[in-house]
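One structure below.
The other protein chains are all here in position, but one chain of the complex has been omitted.
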Amino acid sequence: MVQPRNFGFGEDEKALKEVAHAFFRDKFPTDRLHRLVASNWKQEQESECYWDRSLWQEIVELGWLTIAVPERLGGAGMSTVAVAGLIEEAGRAALPSPLISTLSACYILDACATEGADLALALVVDGKTFSFASGDRYGSWENETCDISVSDGVLNGTAWFVQEARKADYFLVKAKSELGLGLYVMPANTPGVNICADKIIDLTRDQAHIVFDNVRYDDVQVVAAPGEAVAALQSATPAMLTILSADMCGAAEWQLQTTVEYARSRVQFDRPIGFFQAVKHPLVDFMTEIDQSRALTYNAACAIDHEPEMAEQFARMAKAAATDAVGYGSRISVQLHGGIGFTWECFVHLYMKRQLHSQFILGDAAYQRAKLGALVLA
Amino acid sequence: MVQPRNFGFGEDEKALKEVAHAFFRDKFPTDRLHRLVASNWKQEQESECYWDRSLWQEIVELGWLTIAVPERLGGAGMSTVAVAGLIEEAGRAALPSPLISTLSACYILDACATEGADLALALVVDGKTFSFASGDRYGSWENETCDISVSDGVLNGTAWFVQEARKADYFLVKAKSELGLGLYVMPANTPGVNICADKIIDLTRDQAHIVFDNVRYDDVQVVAAPGEAVAALQSATPAMLTILSADMCGAAEWQLQTTVEYARSRVQFDRPIGFFQAVKHPLVDFMTEIDQSRALTYNAACAIDHEPEMAEQFARMAKAAATDAVGYGSRISVQLHGGIGFTWECFVHLYMKRQLHSQFILGDAAYQRAKLGALVLA
Amino acid sequence: MAKNSAGETPEQSEFRAHCREWLKKNVPAPPAFKMPATSGGILSLEQLEYARSWQLSAYNAGLIGCDYPSEYGGGGRSNCQAIANQEMRNARTPVLAGMVGLQIVAGSMCIHGSEAVKRRFLGSIFSAQELWCQGFSEPCAGSDLASLQTFAQRKGDRWIINGHKVWTSMAQFADWMLLAARTDKHEKYKGLTVFVVPVKAELDKSVTVRPLVKITGDAEFNEVRLDNLEIEDSYRVGEIGEGWNVISTTLAHERGAGFYIEPLSGGQGLQSKSQKAEKIYPLVELARNSVKNGKPVSEDPVLMDRLMKMLTRSQGIRQMRRMRSVKDLAGNPARFAMQDKVVAADYLQQMSALAMEIQGCGSTLATSDPNAPDGGRWSRSYLDSFGATIAGGTNEIQRNIIGEKILGLAKTK
Partner (left out) sequence: MAKNSAGETPEQSEFRAHCREWLKKNVPAPPAFKMPATSGGILSLEQLEYARSWQLSAYNAGLIGCDYPSEYGGGGRSNCQAIANQEMRNARTPVLAGMVGLQIVAGSMCIHGSEAVKRRFLGSIFSAQELWCQGFSEPCAGSDLASLQTFAQRKGDRWIINGHKVWTSMAQFADWMLLAARTDKHEKYKGLTVFVVPVKAELDKSVTVRPLVKITGDAEFNEVRLDNLEIEDSYRVGEIGEGWNVISTTLAHERGAGFYIEPLSGGQGLQSKSQKAEKIYPLVELARNSVKNGKPVSEDPVLMDRLMKMLTRSQGIRQMRRMRSVKDLAGNPARFAMQDKVVAADYLQQMSALAMEIQGCGSTLATSDPNAPDGGRWSRSYLDSFGATIAGGTNEIQRNIIGEKILGLAKTK
């Protein structure tokens, strides 16, 4: 086997995951999340962007923002398996933060291998946050679709479904020209960059569409020249899928454990409801789906590190499995909580909404399977 | 509403269904079926063709073979809803017989509206049995695919997946020529017609591929001239789908009731196993699927009688729903019987195997839905 | 009785003609303000008044309470409410303000109530002159409703009631509540009794109503606290200790499986001219109009396969409802009636989930986002669908009941 049998999950990876686990458990328990994002239940808050900046500062100081930045640029340069472990813990906490969006940008920038990209990665080492701005009006995840065009050194158009847009210091913008797709680094406060917040269901994220209105850029902001972007994106796609899957697996484990705890303590008909197979068996099934998704996620991460020719296949499997698992698990986490699960005050809806969002970002399960099928049959 | 609210299920239909119900209950209980088809368990029997000819003679004498033959030709000319009711009862008994194959042929012949077709229908009135010979090597249900060709008054080629082939006195053969597809009536004992029995899993049916080796025919055997067959087949397709669905619904109700009975009587952990939700809930779900499939089947039958423009849509829905229902129901009927359900001596496998066969004949659920989608979006 | 070709008695045919005629002239135009799709969604007084005046007008025309005895304000007809419902649906009439009273209270009150109670309350339920809420569920009594703890203490000819009810829709507008309370702490099922208790008259005195926020962020439900609420014994419904019977009758009506057929809101607020089961057709439209990953959804065979599965299910539910009334085909009609809620609730949830997949990333957007495809209704309806699979008895409990009552399986408890 090309991959190490233990997924390359060695002492460093273990230590990082354990520290992250304790950090989120102690500093960001779910009641704190609920107070942060759900204490006000008016519809208007759907366009709010709540996050805990002091907690974020601690995360930056722990160096977690730079773990995917190569050592030669001052980053920690850790394995993708390590990144997956960290993000799994952040997902368990349903952390509102630009961590995933910045790490995803790091993988793209690293794949660009240009001077501009290295400068951008240095910004990450300085604690700056990123988000990838690429979606079209319909939320396509095809590399080829793009509603932003570039000509004469000016960007025009709109990027849709941009994640954590109001938490990002910089955008990594995909734009098309006659020569093909290119990638551009753009400070969020550049004149002509208009961030239009979306009102979204997930309370733990923010999302926006970004209108670029005659935005000028310098050469140094070009991190992938026209025609060079697709290769970089293809190379970074497995990592983007894998870290999102890791987030979903972590959040899913929270959903499982929280619902199990309820099934152990809630008494109806003189018995803890976990007695009933209509409660017990779905929980077991959810557990088996989580475990497969996790195993596939670490397998994908390990392939990125050790078996890159299989990385896309494995990463698509991980995202497909995680998407199905959390679709099922979110449903039962609310359903098995019964009436209380249908209320705003119960925590389970926060995770259901985050998972719903994650299901669609980077493409849903059927999309991953269609891509996988093309790879397998190729 | 174009359709009568009661599906056109009036006194005649009710009387026929009740008589059929009592007939099969009294004359062909399941232990008799098991003795007939499964008393010998050697693999060789998979090519046997067991049926009860004296019971069949009684059925012919009751006139059930002719219920779909128009009155002007001496048939009973009953509604499709009546036919569905009869076949539902035959399906409940898992009756090995050429009833479905002959009734299906009647609908095709009636749609041909030619002199030859009328003569063929008169044969049915005389008690002769039919089967439609049309499948290609891959079991396609597309009207256009065909492995038999006709030229110079001679048929050559093979019809695959022909149902109840060894119980049929006549075949209704689909063949292609330069002018398009035609239909031909062929006595089973015609020289050059070679019936090659398939070894099949379903013990309650027989199936064959039929090799036509320079088979000559008279003009009167041409029931649809070249180029005329597709229209007739399209017109008869809803009825063929509907009566097969009725058979599946009847057999499904047997599966449900038999498994319910077992769940009421089998005791484990000091309780009838129906106590356990892992037994109870699947049975309830199977029941709801049967009821939807039945309702869709009668709706399709009624549409054939009263709302022909909707008949194909409704019939495809019925077959799709019935296929999914019996796939699920067969699985749980064996599973919930536990160890005994996995044995040859238990009756449930006879029905599971019949249902598996029915699932594929005339196209499975996904096939029906693809056809339905094309109709709905057209 | 002689029946026409549609299987209707002369009385029914005549009544249908009357409904059609009257509706043609009397259905009001939709109001300028937004109306909810169900009475539970009524939040403002102007919505309430619109729905209330429609119900009064329909009641006066004989379309509400048709099958109830005339001495209690009903129409005194037989098997006519279903006809009025069909015609009201076709005419897309407005929401009825008093659905809780009509659907939940009237049937069991008519079956179990005293003569005095029936004469006092039924008419005003039909006319919407008085509005109702239901006081059954409690924080610790959900699926296991009979474990409820709200206590009614006998004191001569009066009862003193203390307790805490949840999931009480319409409580903020209700004049009365049908309350299930414990009157004996030692008997679980035989220790329950049902009462009629005042809400509006006691508000902020012995009754407190507080909104309960749903998963969607809407406050369609309430919690109600009763503190030393005193009522006369004549407000009792059914015998002391016979409450479980009354509750069961009520729940059967709530699930559409009771003796009386309740009037239906006509769906004026709905986007399509249809029952819930037909909501799929907008989904076909949605598929036609949606683009996903660069191609039209109607050309995506995987999504189309699932859409056709939903279309088949939708038609299956509709035809099952039709078959339910055809005795010779239906066999045991209770089998059809009892499964309806489970099947419809699951369907609503799965259909909404499919719609979200059709929309892809657009499903991340809330109803308040102007770019949300189809106004964000499908994600909202997915979240809301847990109301259907949980409220009025979870689907899990419903499956128990069906397995036990219809299939005769051993009780799970």
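Quick notes on this structure:
Going in written order, the chains are labelled A, B and C, and every chain counts its residues from 1.
By our rule, a residue touches a chain if its C-beta (ideal position, glycine included) is under 8 Å from a C-beta of that chain, and two chains touch if they have at least 3 such contacts.
What you see is a predicted model; the values in this text were computed from it and never measured.
From the set A:64, A:160, A:298 or A:360, the residue in touch with the chain omitted from the display is A:298, counting the whole complex.
The missing chain, though absent from the display, is touched by one residue of B:116, B:329 or B:363; that residue is B:363. Where subunit B meets the chain that is not shown, the touching residues are 41-44, 46-47, 135, 138-142, 144-145, 160-161, 198-202, 207, 209, 267-269, 273, 276, 278-279, 327, 331, 334-335, 338-345, 349, 352, 356-357, 360-361, 363-364, 366-367, 370. Residues of subunit C in touch with the missing chain: 300-302, 305. Even with one chain removed from view, subunit A keeps its contact list with that chain: residues 4-7, 9, 13-14, 17, 260, 263-264, 271-272, 274-277, 279-281, 283-285, 287-288, 291-296, 298-299, 314, 317, 320-321, 324, 366, 369-370, 372-373, 376-377.
One rule holds for everything that comes next: only the chains that are shown with their structure count from here on.
Distance between subunit A and subunit C, defined via averaged C-alpha coordinates, is recorded as 40 Å.
For this pair, subunit A with subunit B, the centres built from the Cα atoms lie 52 Å apart. Shared contact sites, meaning residues of subunit A that touch two or more other chains, fall at 276, 278.
Multi-chain contact residues of subunit C (touching two or more other chains) are listed as 396, 399-400, 412.
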